[in-house]
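Below, a portion of the complex is reproduced, with chain positions unchanged.
The letters A, B, C and D name the chains in turn, as written, and every chain counts its residues from 1.
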Amino acid sequence: MHTMLTKERERLPVRVDVATPAGSARRARRRIRPSTLFALAPMAVVVGVVYLGAMAWTVRLSTTSSKLLPTYDFVGLDQYERLFANARFLVSLQNMVVFGVLFIAACLVLGFLLAVLIDQRVKAEGLLRTIYLYPHALSFIVTGLAWQWFLNPELGLQRAVREAGFESFAFAWLADGETALYALVLAGVWQSSGLVMVILLAGLRGVDPDLWKAARVDGIPAWRYYLSIVLPLIGPMIVTATVLLAIAVVKLYDLVVAMTKGGPGIATEVPAKFVMDHLFERANVGLGTAAATVMLVTVLAVLTPWLYARYGSTSGRPA
Amino acid sequence: QEAEVIHWWTSGGESAALQEFVSRFEAAGGTWVDTAIAGGTNARTAGINRIVGGDAPTAMQFNTGRQFEEVAAGGLLNDIEAVASRGGWRDLIPASFVDAISYDGEIYAVPVNIHGQNWMFYNNAVLEEAGVAPPQTWEDVLAAAEKIEAAGKIPFAQGGEPWQERTLFNAVLAGHGGPELYDRLYAQNDVAALDTEEFRAVADVFGRLRAIVDEGSPGRSWNETTNLVVTGRAAMQLMGDWAKGEFLAAGQTPGEEYGCALVGANEALIIGGDVFVFPATDDEAQRAAQEMLAEVMFSPEAQIAFNNVKGSIPVRSDVDVSGMDACAQRGAEVMSDPAKQVPQVNLVASSDLVGAVDDVITQYWNDPSMDADAFVARFREAMEIAG
Amino acid sequence: MAAVSVRDVSIAFGSMPVLDRLSIEVAAGEFLVLLGPSGCGKSTLLNAMAGLIDVEDGEIHFGERNVTWEEPKDRGVAMVFQSYALYPRMSVRENLSFGLRMARTQKAEIEARVARAAAMLQIEHLLDRRPSELSGGQRQRVAIGRALVRDADIFLFDEPLSNLDAQLRNELRVEIKRLHQRLADTTMIYVTHDQIEALTLADRVAVMKDRRIQQLAPPAEIYNRPANLFVAGFVGSPRMNFVEGRIEAPDGALVFRAGDRRLALDAYEFARRPAPGSAATLGVRPEHIGVLEAGEDVHAWSGLHVDIVEPMGADSLVWCRDGETTLAVRMAGEKPIAPGAAVRLVLDPARASLFDPASGERL
Amino acid sequence: MTSAVVTSTDRARGGITARGRRPRRLTAGRIGLYAFLASAALFFLLPAWIMLLTSLKPMEEIRQGTIFALPLAPTLEAWAAAWGSACTGLTCEGISVGFWNSVRILVPSVILSVLLGALNGYALSFWPVRGANVLFAILLAGAFVPYQVFLYPLVRMFSSVGIYNSLAGIVLVHVIFGMPIMTLLFRNFYASLPRELFNAARVDGGGFFTIFLRVMLPMSTPILVVAVILQVTGVWNDFILGLTFAGRENLPMTVQLNNIVNSTHGVRLYNVDMAATVLTGVVPLAIYFVTGRWFVRGIAAGAVKG
């Protein structure tokens, strides 16, 4: 049955060496799979044409003196000089960072907490999930107004509590330039943490139930189980949520417009609003695109090392 | 002829006013295709995108001012010089408006209304209760504040959005500083105007106003702010004449429950308004529809009817305003004296400058620790960069 | 005082009962092996003891404590899972030490225990790897290590060795036995389907089937005196031979008879004496059958031929056949006999078992 | 060594302790859990509560009262108006006008973008192709650029292809802008699935698409729910893209909502605004509720041991 084979294992390599002369065995490391290429073609087109195209176009316009409509002259870095002399833009960048850190952290913590608690086989899971998620469904144009009312010292909570007898109660986050940003964070968290919850819940539902058993026998407290075992395990979901939140931070616009219009003063201005205002309201496409370019570069500066480490260099899935 | 019109008049009162144009246009044999998009920015963005995308509407709304200048320069608009010359528009409308609707000497837009931007609305009952007379000057306003506050009311209701703050500042500038200073600053872009005594005084008054508004101001819309006056929680608000709509909706009449005043010795009225422009087209039928629209909108009957509902003043000086409310009549009266007319900033300054100045005003207004000097310095910077 | 006492426990998944009023007592320091076919509920029972599955009915006591509703961590058990259940994003070292760290054990102590367990399981070189970088067997060893480092009164093992190679299995089996001896008070409950493991490790073996315990006895008794047909067939590899026949008493003494073959039962220890004439199943293990080549012995069963010879390393399994009847015989050596050879077989009645074919019970 | 099985009858007579069902364990932890969940629910419901109250009040009460005050004369007029008669421009048909337009945009956009995202994520996770990850990185970076920057070039592109102002155009735009997030979502989800499953399917003869459709998609329900939630909300609440790309005939409901809510100088009817907002949110809300039950437990159970 196995006549081809000699008993001496020493002979095998010799024989095979002859069969595959050096060099011919070396091949492309990966197989080309037409269906994969076919499946990824739409993405390639979109990336190439839309995303890269629009980014290049944006950068190009930022070196022009375009006002309401694009023109294609060249003014060098004038727009950037102007941009970085602009107090509002600098405040916007700073706000984005502060808001981003607080908002992402709060959403992740609250979302994770809610996901974990909902995962404890609670009653009315579906109802609670929907309650936590519903803010995401409503347009911020009006829910922002509800928040604004609620936070307004003359209309909302402060007045209600004072009328109830606590005269010294003070809750006027929106009215104070120092705290208005926190009010935005609050409303942002209200809107987005439900989404984080469902994303993480999707991750939690994929965790091997035996792990929970092992942890319970090991005497690992539930919080520790979730923190040390589940959290790393749903890492990809957390990354997903963080990226989504980060996108929301960078694009943050509706929330600000609905609640503070950037005020009081310029206390809650954000870069996206700066871009929007200059692109449309103030008819200064050049400056607007310069601001957008700065946003893009900032994002890339933060993102590139991470993207590279994660997706760029290796062929396969992250370990 | 079918005419598609993009505009941002979506609220009940606004569309009722618009209806006056529509019915007249349709009576003249046209078909009005309405594209209403709330929010000036949204509507303009959509309109410009459609022009760029080769799917232009027949007409689209702009604010009176220099917003569409560039579109015209790009050859994307049809002029309506023929209609305007035929109708003798240049003689009928305020001079600042003529400039604002012209590009390269030709008229490109049809102005439809004049909005007074600096009306002081006050609640008569509240003022009476506090024992103060309706203010005549900005110093009056500041002086009345103490008494009103003592009566447990908000002296001065102010909304917390940059444009509202700008409106207030410009009202102080025109009222306290005078039309001349206003003109030097915005139309002539004269940075030296910042060094004048008058401007210092304006900055000072505006700064002092910060102290008499309520805590709930930041972020508040103008409607809610007006409601404070309507319901008697606040004594005064400075707003454009569109605020009359809120009083009207609450069943109040000018001169009775509330009053309106132009604060400042010189009674300057800041005027702005809306125009319609006509995107370029080769289609003869569209071209005809555009001219017909221009004609209809500018017609005296349409002007009266439209502005009556809209709460604004007709652009034509040759129409009878006796049927309009007290505030409007007062406005029309002021309008008859060109010296008292002050064009809204958008008519004279670039959007860019307006925006840059907005940023400075809102910072000053909202930062109690910022003094007038700092304000002037920032103002200068803004003018130097954006002007 | 029983260390673990399971009393009338019933468990069902949905409407499907898995355990039905099952009771078992395990003495302190005892090594109990649960043996049973796949899906009979062994893992379920173990999980219930650990507190990982709520019982529907019944109670579980550890010593004097009723732990039926106690949290797993309060029960003082360590457990090795059939599916490893390693913490995926932790290194092996962290996997081992996590429980200890939770219990606020001293650092030095943790290190010492981890090192000892790692050495015992030969996984020192893997301590810094992640579970995903381990082979199946390596994972299983880490899972065992995780239980080893804990200082539990009761150890629960769910087929801990099933993914290991024979060598390692042997070594770990000895390690576990040694561990048990060292920790004299530790009770160990061990699920397996490996005969050798069951027989070598256990103080007592519980053979489970159909939601019930079929026999609970020391290994030798399980092996030599299976309580019923199921246990007889299930325990022992190669499998016990079964021959259908009748009990007769031609001259007073009972005799088993199948066709014209007979086996005198004088030496058989009856559990209960059957009526002569009743049907019976004779069970005899392959190693309790002798092969005669010469023809002298009259008691020998003749007329059989060698069908297949299966070499099994040290010895061989010889399948002897005559029509329907097939008997497997274990003979030393590699090719002890050629296929086709006629053989005569001698069965040892003292080591044989007799069962009632209807109820399956031992006679 | 102790004796054998204790029979149940012995035990029953002994009656050592009361047997029975697990005691209802309303432990401190459990109470805390529900307390937290409930207070979180309150936090989340608060703005909705304000909106509901307001939408039930006539304008007069809104002008006079506080936002927390219960309506003295609750009325559904605002709701009726918001749905059927509020004016947006010249048409006074409320937000109902754009409803079907929104649905027509929503359905293909969501289906296409979720499918494409799943397909991309699947390809990226399981079928490495040189350069694919670079593409994905660019895509992801692009997601951080504000939409508005894309508007102008996209308008030019679309009009040159002839799909500007059409249903196909708006659907395509949603697919394009949904792609980064959808891809990310699925890519990361598939990265956490056991690779053995994929291997088994390959050996079983599954090709690229069969494995995707028959093995991976059925396992993806939780993430599909998330993706659908994200896309439905995004597409349904989108205003600026619909306005720019959908064309007059396909304007989505949000344009009406915006017209009602956002008129700058007109009088604002807060009760109608609130009602209109809630009404507009009904579709996503319903979808959250319906899809939520696909969130079942334990997708990986039984798939892998390690």
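The rule is simple: contacts are C-beta pairs under 8 Å (C-beta built on N, C-alpha and C of every residue); 3 or more make two chains touch, one makes a residue touch a chain.
Quantities reported herein were computed from a predicted structural model and do not represent experimental measurements.
Enquirer: Could you list how many of each labelled chain the entire complex holds?
Expert: Stoichiometry of the whole assembly: A x1, B x1, C x2, D x1.
By definition in this document, only the chains that are shown with their structure count from here on.
Enquirer: Provide the labels of all chains in contact with subunit B and in contact with subunit D.
Expert: A
Enquirer: Which two chains are joined by the greatest number of C-beta pairs in contact?
Expert: Result of the pairwise contact count: A-D comes out on top.
Enquirer: Can you give the whole-Å distance between the Cα centres of subunit B and subunit C?
Expert: Taking the average C-alpha coordinate of subunit B and of subunit C, the gap between them is 92 Å.
Enquirer: Just give me the whole-number Å value for how far the CA centre of subunit C lies from that of subunit D.
Expert: 53
Enquirer: Mind pulling the residue numbers of subunit C that touch at least two other chains?
Expert: 83-84, 86, 88, 132
Enquirer: Which parts of subunit D, given as residue numbers and ranges, touch two or more other chains?
Expert: Each of 152, 239, 258, 261-262 in subunit D touches at least two other chains.
Enquirer: Spell out the part of subunit A that touches subunit C in their complex, as residue ranges.
Expert: 208, 210-211, 213-221, 224, 228-229, 232-233, 235, 319
Enquirer: Which stretch or stretches of subunit A touch subunit D in the complex?
Expert: For this pair, the touching residues of subunit A are 30, 32-33, 35-37, 39-40, 42-44, 46-47, 49-55, 57-58, 70, 110, 113-114, 117-118, 120, 122, 126, 128-139, 141-143, 145-147, 149-150, 155-156, 159-160, 163, 190, 194-195, 198-199, 201-203, 205-209, 233-237, 239-240, 243-244, 246-247, 250-251, 253, 272, 275-276, 279-280, 289, 292, 295-296, 299-300, 303, 307-308, 311-312, 314-318.
Enquirer: Taking the touch rule as given, give the residues of subunit B at its contact with subunit A in the complex, in rising order.
Expert: Going by the criterion above, the answer is residues 41, 44-45, 48, 52, 67, 70-71, 74, 76, 160-162, 214-220, 224, 350-352, 354-355, 359, 362-367, 378, 381, 385.
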